[in-house]
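The block underneath contains the structure these notes are about, expressed in structure tokens.
Omission of a single protein chain aside, the complex is shown with its protein chains in their original locations.
Per-chain residue numbering starts at 1, and chain names A, B and C are given in the order in which the chains are listed.
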Amino acid sequence: MHEWALAEAVISSLSEITRKKGLRKIKGAYILLGEMQNIDRKVFRFAVRELTKNKKPFDGFTLNIKNEKTTLKCRSCGNEWTFSFSSKMPEDYLEAIHFIPEVSHVYIKCPKCGSRDFEIVKGRGVWIKSVKGVR
Amino acid sequence: MHEWALAEAVISSLSEITRKKGLRKIKGAYILLGEMQNIDRKVFRFAVRELTKNKKPFDGFTLNIKNEKTTLKCRSCGNEWTFSFSSKMPEDYLEAIHFIPEVSHVYIKCPKCGSRDFEIVKGRGVWIKSVKGVR
Amino acid sequence: MDPRPSLIDKRVKNVRRVIAVAAGKGGVGKSSVASMLALELSKRGYKVGLMDLDFYGPSAHVILGARGIQPSEDKGIVPPEVSGIKFMSIVYYAGDSPCPIRGIDVSNSIIELLTITRWGDLDFLVLDMPPGFGDSTLDVIRLLKKTEFVVVYTPSKVVIETVEKLVKMLKENKVSILGLVENMKTRGSDSAKRELKDFGIPFLGSIWLDKGFENSTGSPEKLLKTHFIKDIRSIIPKLKARKVR
Partner (left out) sequence: MDPRPSLIDKRVKNVRRVIAVAAGKGGVGKSSVASMLALELSKRGYKVGLMDLDFYGPSAHVILGARGIQPSEDKGIVPPEVSGIKFMSIVYYAGDSPCPIRGIDVSNSIIELLTITRWGDLDFLVLDMPPGFGDSTLDVIRLLKKTEFVVVYTPSKVVIETVEKLVKMLKENKVSILGLVENMKTRGSDSAKRELKDFGIPFLGSIWLDKGFENSTGSPEKLLKTHFIKDIRSIIPKLKARKVR
């Protein structure tokens, strides 16, 4: 369960924003979780709850999570396709991608031309889309 | 005058599109010229005229050129700034950037923090924005 | 907004020194020096981490003979130990397969690893840098502000040419440079040393070309008996934190 570390990054980042923008309170945040990383939402939410507990600016904080589908684009032939964890891939490949999405280049090829030279256009990992705070 | 080569790339690319899309005629194209490369428009237009002369699909072809201002963004401090050739830079630096815009990293720093780790967000070089053709 | 960079500083909060072994050039012995330095420091009882940042040619696991290990998961990932060294490498995730990725993906991988790796308390975190000064080097400079560089060179024209570029670039970025290490020294040419002196950077010592080194790679016990490690020992006292800017 390394989801905790990613939740920590989000909270650390939000705390930084709070400080920099001089916010009194951080009411909520809108987070994208890219499908490629297959982050366990329950664990992620639990970690966020624990990490914000008794932290003044996070009083009443609500987390809005949106799943972001993964789009991959081949640099060789231009083909676009999606990736999801339901794919028939060995468990340990999926595990590796869960930790470092970029190693997908080792395990995934363009279904059209076979090239591994593809771009992870979206749906890679954790992204803070927006933040709601009170000054 | 290496503008000719860039015009050649544009015409080669347009011919490829004509072939691939099965166009009978290519009526016009909308080209962005990034300020960073400081391309001589007159020479560029002249080259395009010469290169399309007596080429059937380019009969009546009109070129629409738009100047694209350069935006640079520092990866270290987030600062965004512009670059233009009117800047007080030695002639040979500007000449080098004219050929390979990326060597700007050798000659330009972030005016705020001094880092050379910046992104060329837009206004780099030649870009085909859109094409008008007849099937 | 990418949330990861904001955590990276905290991840190395309890790491006393971050030392990057770099050259700009490949094949000068960055991985060898980084691995041997980590090994000797660990043997002396320091708490040491080693991170292989060369994603195309990871080598530290080959030199230290680290096979069949994997990080464990605990609120992040905890690096397994090799000869007492907490060791991180992309090989845990890419295996022996080629990882043909572009700079943008290298950058993302490094940021991810730095975000999720829990080093804990360390005296030294040694970074084995890749050749070049692209995404990896720029990210280390940008995200691990406390990094101090050890610059390795060998007495050769093409190497000096590139090493000079790295040093210029580090100085300009106000990055700490601990000093220069000459590797694969043979009798004769001291000219390279003379040329590099102009930079006003401390000279930390030489490592002689060691014909027994290649056959010792893969075995920490053997490595600890090489001439190479003796040369490393005489360099260690000179690694006192000293900012050259």
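Operating definition for what follows: a residue touches a chain if its C-beta (ideal position, glycine included) is under 8 Å from a C-beta of that chain, and two chains touch if they have at least 3 such contacts.
In this text, all values refer to a predicted model and were calculated from it rather than measured experimentally.
Checking the contacts here: which visible chains does the omitted one touch?
A, B, C
If the hidden chain were put back, which of C:Val15, C:Leu39 or C:Ile101 would touch it?
Spelled out, the listed residue whose C-beta touches the missing chain is C:Ile101.
Please pick, from B:His2, B:Arg24 or B:Lys56, the residue that touches the omitted chain in the full complex.
B:His2
What chain C residues would touch the chain not displayed?
24-28, 31, 56-57, 59, 62-63, 96-104, 106-107, 130-135, 137-138, 155-158, 161-162, 164-166, 168-169, 189, 214, 217-218
Residue-wise, where is chain B in contact with the chain that is not depicted?
Against the missing chain, chain B presents residues 1-2, 4-6, 8-10, 12-14, 16, 96, 99-103, 105-106, 116-117, 120, 124-129.
To test your reading of the contact rule: which positions on chain A touch the chain that is missing from view?
Missing-chain contacts on chain A: residues 75-76, 114-117.
We adopt the following convention: only the chains that are shown with their structure count from here on.
Is the chain-to-chain touch network here best called a line, a ring, a star, complete, or other?
Contact pattern: an open line, chains touching in sequence.
Contact counts by the stated rule: is the higher one at A-C or B-C?
Counting C-beta pairs in contact, A-C comes out ahead.
By CA centroid distance, what chain is farthest from chain B?
Centroid comparison gives C as the farthest chain from chain B.
Where the CA atoms of chain A average out and where those of chain B average out, how many Å apart are those spots?
35
Just the number, please: Cα centre separation of chain A and chain C in whole Å.
29
By residue number and range, which residues of chain A touch two or more other chains?
none
Multi-chain contacts in chain C: which residues touch at least two other chains?
If we look for residues of chain C contacting two or more partner chains, we find none.
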